[in-house]
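Missing here is one protein chain; the remaining ones are kept as they sit in the complex.
Letters A and B name the chains as they come in the text, with residue numbers starting at 1 for each one.
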Amino acid sequence: MTPARRARWTEALVTTPSLAWLLVFFVVPTVIIFAITFKPVDLYGGIGKGWTLDTLKSLFNPNYPAIVWRTVWLSLATTAVCLILAVPCGYYVARSSDRWRQMLLLLIILPFWTSFLVRVFAWKVLLHPEGPLKHALAAVGLIGPDTLLLYNEKAILLVMVYTFLPFAILPIYAAAEKFDFRLLEAARDLGARPLRAFWSVFVPGIRRGLLTAVLVVFIPALGSYVIPDIVGGPNSEMIGNKIAQRTFSDRNLPHASGLSAFLTLGVLLPLLLVLALQRKKGEEAPSMQEVS
Amino acid sequence: MKRSVIPLLTTLFVLVFFYLPIVVLVVNSFNASRFGGTWEGSTLEWYRMLFRETSVWRALRNTLIIAVGATFASVVLGTTAAFALHRYHTRLQRLHYTLIYTPLVVPEILMGMSLLLFFVAAGFELGLFTIFLAHTTFCISYVAMVVLARLQDFDFSIIEAAQDLGAGWWTTAWRVLLPLLAPGLAAGGLLAFTLSIDDFVITFFVSGPGSTTLPVRIYSMIKHSKNMPMINALSAILLVVTFAAVWGSQRLTKESHA
Partner (left out) sequence: MDDFLVFENVSKSFGKVRAAADVSLTIRRGEFFSLLGPSGCGKTTLLRILAGFESPDSGRVLLNGRDITQLAPNERKVNTIFQSYALFPHLTVAQNIAFGPQIAGWPRAQIREEVDKMLHLVQLTDQAHKRPDLLSGGQKQRVAIARALINKPQVLLLDEPLAALDLKLRQRMLIELDLIHDEVGITFVYVTHDQGEAMSLSDRIAVMDKGRIEQIGTPAQIYEAPRTSFVAAFIGDTNFFEGQVVELLGGDYSRLTVEGFPSVECFNDNKLNVGDLVYLSIRPEKFRISRERPEPAPHVNAVQGRVADVIYLGSLTKYWVRVQDYRIAVWRPASRFLLDENPITWNDEVWISWHGDDSFMLERYSESDEKLMEAPPEQVGDPNGHGAAKP
């Protein structure tokens, strides 16, 4: 074999396993979501024979616009709050001394390593009507005895921020670490006030990290299901809850897959937008390497 | 130049925010009060209750079986993928990268739902095996990213050097590549193991009767709001185990760097 032919062989050898696996277990199932939307339900909660437009019609459920709207604004709000907290935090960590920085990073990543359900449950305990936070706040008179901290949209937003914040801090920190902080001094030297220097020099300097942060917060947030399920109430459902409800309670797989197809489109849109934005600037796709 | 205190204050706030619920949870696992609103004396009752709960132990066993299998499969697939992505810059690899990257941002519920439909359509019986397939699928991407990061500062002329000195493909992989990539593989494997143990959403969609994992068990306990203090106890144990594992792995990587 010639070296050139051998190189092609080796490439095929190391590419095929993962590529084939992802084609079968990621691409094909995603396509199936769209296909099953046009299948009828059978009596036993499975998928029937033939094709139908019933599911598509039932997606025009009058309750859905409100749920879609709630999903979008909760995701947007989560992203915004995460960025507001993550930018100063990433800045601070990047400017810390070496030892202190390792420590801070570990402290920030640690919650990510602990069980997701446990973290959500911890908030349920904390916010519970009989829980410690309620008692403390009521005792100092900040809230009335009847205020409900749990089972509403505010609780969902709080726990979503809690869950996604590490994912926002890490890429922003990674970008800030590569930022040349002398540029801030230069901006000050040229007459900018601190906030102005921060806003017009530092923020554009970490643009790549910001985009990654938006991507890894907003998109998974759109698909939230456990958080609204545990800390939300019957009037604060998100799309994820509906998908689960159609799947497990109603046993209507085609309907669930119609909703999933809708969500997939909603997810692809911002994803492609961000990727195109970065491609245009000649940058690589944002990476999740920082997360680990 | 005087530095603003806002970044420091934000960081402190974030850290308090991160650890407050966790601390409250652990403290409450020793609280005799059912809801933990007030301190009603310390107790180990909830822990005793937990150890008598056989369903939890069965779920733990399932979780570990799946995690070990998915870690092994995803480390193999993720490493070859990272190697291909790093070594070649063909059009095929661009597609490959997109396929590796997308699962990292796709909401879990979509992955769970699509895999459920796929398994139903393909006639798979839902159970431990389908959970294993699903976990391997999302772990591949994470392992590939971790190993890829390690490969960035890997000097590939070392491979050429090995071949130059007479080593064939197999010898090069076994005697040079593997020992050099071992820390990266360990890091990727640890991540895959943790993700697999922790995964709830995808597991929930593709699990069948008798294949309950620990997160699925915890979820149903939370949902049915019974034995809340027992979940506190279980969570506290999980937290301690996780922190110990992270601490241990930090020590390990530090030693291998020295």
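The rule is short, and it goes like this: contacts are C-beta pairs under 8 Å (C-beta built on N, C-alpha and C of every residue); 3 or more make two chains touch, one makes a residue touch a chain.
These numbers were taken from a predicted model, which means no experiment stands behind them.
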Selected from B:V5, B:I158 or B:A244 as touching the chain missing from the view: B:I158
Among B:S33, B:T171 or B:N227, residue touching the chain not depicted: B:T171
Of A:R6, A:K57, A:K178 or A:R196, the residue in touch with the unshown chain: A:R6
Those residues of chain B which, in the complete complex, touch the missing chain: 155, 157-158, 160-168, 171, 175-176, 179-180
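Here is the rule we use: only the chains that are shown with their structure count from here on.
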Length of the line joining the C-alpha centres of chain A and chain B, rounded to whole Å: 17
Chain A-touching residues of chain B, taken from the complex the two chains share: 1, 3-4, 6-8, 10-11, 13-15, 17-22, 24-25, 28, 34-38, 76-78, 80-81, 83-84, 87-88, 90, 92-93, 95-111, 113-118, 120-121, 133-134, 136-137, 140, 142, 144-146, 148-149, 169, 187-188, 191, 194, 197-198, 200-201, 205, 215, 218-219, 222-223, 228, 231-232, 235, 238-239, 242-243, 245-246, 250
Contacting residues of chain A [partner chain B, same complex]: 10-11, 13-15, 17-19, 21-23, 25-30, 32-33, 36, 46-47, 85, 88-89, 91-93, 95, 104, 106-108, 110-111, 113-119, 121-126, 128, 130-132, 134-135, 162, 165-166, 169, 185, 188, 194, 198, 215-216, 219-220, 222-226, 229-230, 240, 243-244, 247, 253, 256-257, 260, 263-264, 267, 271, 285, 287-289, 291-292
